[in-house]
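With one protein chain held back, the other chains of the complex are shown just where they sit.
Right, chain A next:
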Amino acid sequence: MPGKLKAKIVAGRHLPVMDRASDLTDAFVEVKFGNTTFKTDVYPKCLNPQWNSEWFKFEVDDEDLQDEPLQITVLDHDTYSANDAIGKVYIDIDPLLCSEAASVISGWFPIYDTIHGIRGEINVLVKVDLFNDLNRFRQSSCGVKFFCTTSIPLCYRAAMVHGFVEELVVNEDPEYQWIDRIRTPRASNEARQRLISLMSGELQRKIGLKVLEMGGNAVVGYLQCFDLEGESGIVVRAIGTACTLDKLSAGANANAYTHPNTAPASNACNSPSKDSKEPVFSEDPPTALGPLTPLRVLPSSSPPPFSSSKPCSRQSSSSDTDLSLTPKMGMGSGGSVGKEAGPLKMLLRQQTQTALEQREFPFFTLTCFPPGFLVHVGGVVSARSVKLLDRIHNPDEPETRDAWWEEIRQEIKSHAKALGCHAVVGYSESTSICEEVCILSAAGTAAILNPRYMREGCLDIGSGDHRFDEPSPPSCGFCHIPYDELNMPFPAQLTYCYQCRRQKVPDVLFTTIDLPTEAAVSGKGCLIQARLCRLKKKAQGEVNATSISNLLPFMEYELHTQLMNKLKLRSMNALFGLRIQISIGENMLLGLASATGVYLSALPTPGGIQIAGKASGDLSNEQHVLSIQKRINDAMAKNKEMYHINPPELSEEAAGSPIPEPKQRSRLFRSQSESSDELSELDLSHGKKDAFVLEIDDTDAVEDIHSLLTDAPPPAGFYSCNTEVMPGVYNWTSGLQMFTSVRVLRLSNANLTNQSLNKIFTDMCENLLKSLYFKLRSMIPCCLCHVNFTVAVPEDELIQVAVTAVAMSFDKEPILEKLGDRAVFKGLYPMPPCLKQRDLSSSERCSPLPEGRSRSLRSTRSSGGGGGGTAVTVVKMTPLSFLPGTRLIKYLGIINMFFIRETTSLREEGGVSGFLHTFIAEVFAMVRAHVAALGGNAVVSYSMKECVFMENPNKNQAQCLINVSGDAVVFVRDTDQEATPTLIHTSCGGTDGPT
């Protein structure tokens, strides 16, 4: 009996009128946990009832505490007929189970009904008394902290990174049970919401157990997804990275906060400092870890789950590896260190390898790492597999699904190995389901990690560590190839690193992680997208699965080519945050790849794009080719200017000296090796070769060129990226606006070709971006960060694109320009949030709990008449892991919410747009309310992982499911920090403050 849950119902407000006769409501509340239910008295004839109930007490197992939500139902008492439900509130009490998180939940929650939406609010107080239970065989994992953030959370430092944790649970979908035929839509929706809430609680508990087993105390980069498999059930699955985190002292925090973005990135060669750093493993002084830990979330992709169980469904195509298909994809380096370092390095690598190999899957969901953690990056590895879903017969044994993922992970692991890497970082998994076909995808970045953070590694590496680190300056080390140059897994052109000139780097680098803070970059980055539609015949079962798996490799190849072309067009040489999503519909496949392009100073300048016509002689054709070539060249020049890409010219000249030597050396190697091809060798000496030739006669190429040139650049003053931050932008203001935008397009034309479909899809994405720029124009200069597109084919002729991102404004240059900008855009709404808010409301400050609560209570009393004070705490939301200009001082727990909304009066609610608009606003409101009740004032690493929209306009009906997650936090403004200069000072010295 290790826990006592206590809940008190304080008051309600803005309740709907339930009794038409009196225009009032006789409200009472049921509070339910597990199988126990309490009721408040009826508060008659009032829309703002004051129940002020006693404390309802539930004595429960901590296992239940983790799994179950507290369920609060508000009802209207009716003497003669059944009581009418007004709505419900589900409260996840998990944050209360961790001593470091929230201690009480108290505040106003929107009362939510799946048919009517938000109907008034209720003020609730919840507490938990936990008795310590040291039972070794316990099934609960209270106290393990969960973070959606895919980096070491600010205000913590990683004492150790244990590695990959995964789990999945399956169940039947209530919507597909027989009983659904006789119950109301409301009952069915509520059953589903409750079930998913239970399942995610259970999942989190099980993952927590695994973490405890590994000796960790936290999961970072926790990614939980739902697969709604229809008939075959619901799968809830999660992956994450188990860590042991130490809380940084307040003082250290202050320092830690200097978020990387506020300081220019390339503090290039600080490798010496690294040497002086602690020896072996882990315990670097907090300053080293904490402060630099950048935060970034990358993969918020939401995969849907896999499917059912039973005998394995057929796996029509097993994974296609990215590798083989997309040869140029990634390359990192590391390969051969200098000659002398060679043997030692081998040794070290072996050690690390063994450390990692003991793990089943050396995967990390992190996308951003403590400095020194990432040694080399090999490139993107991905795997997909098409499965046929089958009913899950025994929910308790979800082996099939497990086996499917296991298979994919193995494949990823072997790809990484092929790249000479022992680990995969920035790892994520996703699914796309259409009827009974399901694509499972996994992707990550092959990498070599510093063993310092792994327990086993720490033991034996000792001083070797230093030497290992030394040759790779942090600004370029991660670019060096990890694989053996003589035994390359794919054809690539290698050059000597333009930064350190000592080791080989590839000509382009693709990764799924965030740009390491210490990387040297020239200019700014930009969002690059490749979009693709492929028609397919409608089919069933195996035939369908086969045709899908036959299409996949081609899609991947084309997406890759598009990315490459677009990257070159922008004169950039690396992609970060790469996320490729492939969605299946009945008659088409949609592919969308998003990434952030940058120019890494360590990599060679990208070659141009050359257009070639087929037959010379045809004059008009030749002219056509020439004109296209000119347009492309112009575009490249323009892009270079726009993104401020000016790689130091010096690299050319300086290149002169080191290159001859390497040449010799490589020749030497070559003689030994069987056949490294002459060509690439030659290319090495001039980095600038035009690597890309597009044959214009090829219809695909025409399409490529077309799409290349139709991508409109963002308007002046706008930048965009899908990573945590935009390289080259540092002076963020506190102005930010998180948003979600959804568009659905109906294809009317029945005989579409691949080309026209592509154009439609591309235009749709481009127009959506244009709309965003227009909408946010008052924030200029501004950057859209963490732009996360998800595509879906909800029905035959519908394409759905959803975007969640945050717009953050920055100061271009100090002051001067600002005035100008203001003047120009004055007609507009002078920017919502923070910029102005700073001076506005103190309510926005993080209100630690007591304050917040008293405020809300007060407002209860005054809610009847008075001059409505600012009763509502402002809660900021961002998909990033930080808020510029602030310090996160506390993580309050994970927010993971699932809502269903349904309507049978679509027209009356403003059509599909009105319906979804309201629903999304309601979801935001509920997230904010939960965060505020936990005592927080922001959500970081927010993502909308699922947005499933279905409509039936003829029946005037629509339904939508949304799943969101994030980390609730408390932040304080940087300016407040000045009050405690001493603390900062201390932390700079690297001393631990009091904890």
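Basically, a contact is a pair of C-beta atoms (placed from the backbone, for glycine too) under 8 Å apart; a residue touches a chain by one contact, two chains touch by 3 or more; residues count from 1.
Note that in this section contacts and distances are computed from a predicted model.
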- Assuming one chain is omitted from the figure, identify its UniProt name from "GST C-terminal domain-containing protein", "phenylalanine--tRNA ligase", "Fibroblast growth factor (acidic) intracellular binding protein a" or "ER membrane protein complex subunit 1". "Fibroblast growth factor (acidic) intracellular binding protein a"
- Task: Out of A:Thr114, A:Thr431, A:Ser594 or A:Gln737, point to the residue that touches the absent chain in the complete complex.
- Result: A:Gln737
- Query: Which of A:Trp108, A:Tyr719 or A:Phe810 touches the chain that is not shown?
  - Reply: A:Trp108
- Message: If I consider the whole complex, including the chain that's not displayed, which of A:Cys148, A:Ile513, A:Met572 or A:Ala925 touches that chain?
- Response: A:Ala925
- Query: What residue numbers in chain A mark contact with the hidden partner chain?
  - Reply: 13-14, 108, 110, 118, 121, 715, 737-749, 760, 767, 770-777, 798, 800, 824-825, 827-829, 832-833, 836-837, 840-841, 859, 863, 865-872, 874-877, 910, 912-914, 916-918, 920-922, 924-925, 928-929, 949
